[in-house]
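Every protein chain of the complex appears in place save one, which is left out.
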Amino acid sequence: MDEMTKKKLLSLSAIQKYGMMLILVLIIIIFSVLSPNFFTYSNFMSMLRQISVIGIIAAGQTLVIIKGGIDLSVGSIVAFAGVVSALTLASTGNTTLAIIAGLLVGALVGCLNGVLISKLKLSPLIVTLASMTLYGGVALVLSDGNPIIVSESGFNFLGQGYVGPIPFPVFLLIAVYLVLFFILRKTIHGQYIYSIGGNEKATKLSGVKVDIHKIIVYTTSGLLAGLAAVILTARLSSASPVAGTGYELDAIAAVILGGTSLFGGRGSVFGTLIGVAILGFLTSGMNLINVSPFYQDIAKGLIILFAVIIDRFINRDK
Amino acid sequence: MDEMTKKKLLSLSAIQKYGMMLILVLIIIIFSVLSPNFFTYSNFMSMLRQISVIGIIAAGQTLVIIKGGIDLSVGSIVAFAGVVSALTLASTGNTTLAIIAGLLVGALVGCLNGVLISKLKLSPLIVTLASMTLYGGVALVLSDGNPIIVSESGFNFLGQGYVGPIPFPVFLLIAVYLVLFFILRKTIHGQYIYSIGGNEKATKLSGVKVDIHKIIVYTTSGLLAGLAAVILTARLSSASPVAGTGYELDAIAAVILGGTSLFGGRGSVFGTLIGVAILGFLTSGMNLINVSPFYQDIAKGLIILFAVIIDRFINRDK
Amino acid sequence: ACGSNGAEGQNNEGGDEGSEDITIGYAINTLNNPFFVEVKESAEAAAEELGVNISVVNANGDLSEQISGVEDLVQQQVDVLIVDPVDSEGSLTAINGAVEAGIPVITTGRSIEGADVVTHMGYDEVKNGEIAGEFLAEQLEGQGKVIELQGTLGTDVANNRSEGFNNALSNYPDIEIVSSQSADFDRTEGMNVTENILQSHSEIDGLYAANDEMGLGALQALNSNNLSDVAVVSNDGTGEALNSVIDEELTGTMAVSPKAYGEEAVVVAIDVVNGEEQPEYIELPSEFVSLENVEEFLAEQ
């Protein structure tokens, strides 16, 4: 009997862990019933491609939030890095250089955020809010407020190409999640991200160089926003200085929906991916079945609420 | 000598407490030097009237953040409550009723947020994000996407009138801050807001009905957003279903800039008022001295960073 | 006498008598859209050429920011104010504030009912929507399936352009609007929303976008679905859109010429300060541009 109880409990905890996954499945089922075009390979690839940009940003945001911080600058980084990448391409014609420039800009901005937050002990919210405003402005100035066209097909492959039957952005999305999963679960750095988020003081008193790990986390978030910028630019064949507006909130929403605590110390990238998928599939599905735009927001708000409430009932004891 | 050290420490802590105030003064001095039109009575009243809407929202947000939560729905409440208030006025012609309707809608939405957050133990970020989406949609549907004109002069007095030489919204702004200051510092409810933010579990173990106080805090935040909506509608002589977009971030930024910790347990409305003033005066001042819009963002980002860094150096030991 | 940036230095170069100390305040609607960026740039260029100061404030599409911006310009004591209203009704208060302070006001783009303005320069967005809709209908020879991409819900332009488009199509019973969604005037959204709609309506013939940004995004989605013969019609006529017309990507755009928009406004504003009479309404040039007339149109600019 003891064995049985154990098994029961195990499977219960599996449901708990994947409560949001159930909701995702529910959403998929409902839309599949409502539209014959939802549950098709092509629609899934299309939806995955759409979530790839936010998904990659949210992956980085997950690390930041587990660490106990927040990064509001990711939206502006998308604009800034996209513009820099497109300008580099325009002036050098070199795809590799353009990609590196985009990634580098993201990583640098992230690194600077990290240095200010850890070394000067400033509030992450204010620092990244300042960055958000600052680099948004820089993107506007650099591009003169106009979108920059990118017609290099090598570059655009990043957003529009395929690896076999899989769109390249989806491929990148999966790669990013695998790498971050590995970092969080298997590396020392990942362990420290959790422990800093759980109790920064105790981690520091354990002789861990907390500052370095914080800086790495913000740099990662910036780098991934840079990658998202490159993908977005390649998808649109152009970089806009106002791209990425509001992405920070979308990403944070996905992270929290995925079960990561805003207070840090717990969470997983897997959960975030589910959160991103829920929000993305919801929008796509509603467009697909042509829900009136006025009512889409209402439906979306209600479904998010419904999802967290259901999840709470599944996880009642926690 | 001991006495002297004490005094020194006291005055030091005064500077620490008002570090952001120094920065505000600095901003005022700089703009006064740069433009003869800045340091005038009429410009100050104009600037104060401009910050009244965000200021009132930020006051409510301060309570929420000290309590350890966050309220993203305030922007949408501004739209929703404004539309309801304007519609009520249009259909009844009764100014008092219209004002009450606006306030009530705000309070109700806030209360619902509070109930979901406290009773179901849901994440404040996700609940208020869902509200933000949901009520934004409701405002659109109610107004059919069009602004609603308000021509009742009694109503518009709220936004455009004067009490002696003071614009009415400024008068309301001051009143709100005095009341909240009193609540936080002098009442039992205020004490509990700090203690819930400091350690919710310990507060609960002391026999405090934590849930009720949480609900009151979110209701207050909603109510004040409703008040802000009424003022905005009266200022604009119309209610727009897309008003208030992004106000939540502005308000949160002001609160954090004002020294309230995102982790709860400490902060003050006085600090928030300074935060609101810094951000508001900055924008007005830059418009006044004709800084190009693209460069305004850059300047704003840099100045926010500068402000928090200076503040950190003044508060080095904390 | 105020301001420390470049604008001040410019007034020495201006040769025109009487315009030396003129400061124009320009309360622009938004800069999150290349169209308005071009408006701003052309206005600034015109001001420089004519030797006047110009002070631009941006409302970011928000009514209360517009009021604040106008108030700041009033404090700055500008000589004349150009307002590009965020909303045809909601912006009234902003304008009244300036009028009360004795500053002459010119509105551009949307006209504001009941506002005491010197003149209004603009065009009829409903009509523009109709023209674009009509063109699309003709392209489809009166039948087919189309997608409509609306602008940001709750904004004037979005409402009017959608209204005009729907008016036009109501005369063509054989054209079906299979889906009408908002894409926020944003290119990425335009692409994403189109991709979604294409999943359930892969056989479409036409697409109408309420601005060029969304139209260009939609083109991206259509191309990646190998739907290159869908007629795409949009609004604004930004440089990129015109190039796209030349490349035979975009079928047509209802060009409202941002250049003329900004330049004209500055010229008229100077005239107003110099006391010249102005007509109540100045119609801005607007022209539907398609492959047929795009070269011509560009040459005129």
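A, B and C label the chains in the order they appear, each numbered from 1.
Note that in this section a residue touches a chain if its C-beta (ideal position, glycine included) is under 8 Å from a C-beta of that chain, and two chains touch if they have at least 3 such contacts.
As a convention for this text, contacts and distances are computed from a predicted model.
Asks: Looking at UniProt, which of "Sugar ABC transporter ATP-binding protein", "Heme exporter protein B", "Acyl-CoA dehydrogenase family protein" or "Multisubunit sodium/proton antiporter, MrpG subunit" names the chain we cannot see?
Replies: Missing chain, per its UniProt entry: "Sugar ABC transporter ATP-binding protein".
Asks: According to the contact rule at the top, which chains on display are touched by the left-out chain?
Replies: A, B
Asks: Identify the residue among B:T203, B:T220, B:S240 or B:T283 that touches the chain left out of the display.
Replies: Of the candidates B:T203, B:T220, B:S240 or B:T283, B:T203 is in touch with the missing chain.
Asks: Hey, which of A:Y194, A:F281 or A:F294 is the one touching the hidden chain?
Replies: Only one listed residue reaches the unshown chain, and that is A:Y194.
Asks: Which residues does chain A use to touch the chain missing from this display?
Replies: 2, 5-6, 9, 186-189, 191-192, 194-195, 198-199, 201-209, 265-266
Asks: For chain B, which positions touch the chain that isn't shown here?
Replies: Counting over the whole complex, chain B touches the hidden chain at residues 186-191, 194-195, 198-199, 201-209, 265-266.
What we mean here is this: only the chains that are shown with their structure count from here on.
Asks: Make each chain a node and each touching pair an edge, then name the shape: line, ring, star, complete, other.
Replies: complete
Asks: Per the centroid of Cα atoms for each chain, what is the distance between chain B and chain C, given in Å?
Replies: Centres of chain B and chain C (C-alpha means) sit 33 Å apart.
Asks: What is the distance in Å between the mean C-alpha positions of chain A and chain B?
Replies: Here the centre of chain B sits 29 Å away from the centre of chain A.
Asks: Spell out, as numbers or ranges, the residues of chain B touching 2 or more other chains.
Replies: If we look for residues of chain B contacting two or more partner chains, we find 140, 145, 294, 296.
Asks: Residues of chain C touching 2+ other chains?
Replies: Within chain C, the residues that touch at least two other chains are 31, 40, 153.
Asks: Using the touch definition up top, name the residues of chain B that touch chain A in the complex.
Replies: So the residues of chain B touching chain A come out as 70, 72, 116, 120-123, 125-127, 129-138, 140-141, 145, 249, 252-253, 256-257, 261-263, 294-302, 304-305, 308-309, 312.
Asks: What part of chain C is in contact with chain B in the complex they form?
Replies: 1-5, 7, 28, 31, 40, 53, 55-58, 62-64, 67-69, 71-77, 87, 89-90, 92-93, 152-155, 158-159
Asks: Under the touch definition given earlier, write down the residues of chain C that touch chain A in their complex.
Replies: Of all residues in chain C, those touching chain A are 31-34, 37-38, 40-41, 150, 153, 178-182, 186-188, 191-193, 195-200, 213, 216-217, 220, 224, 239-240.
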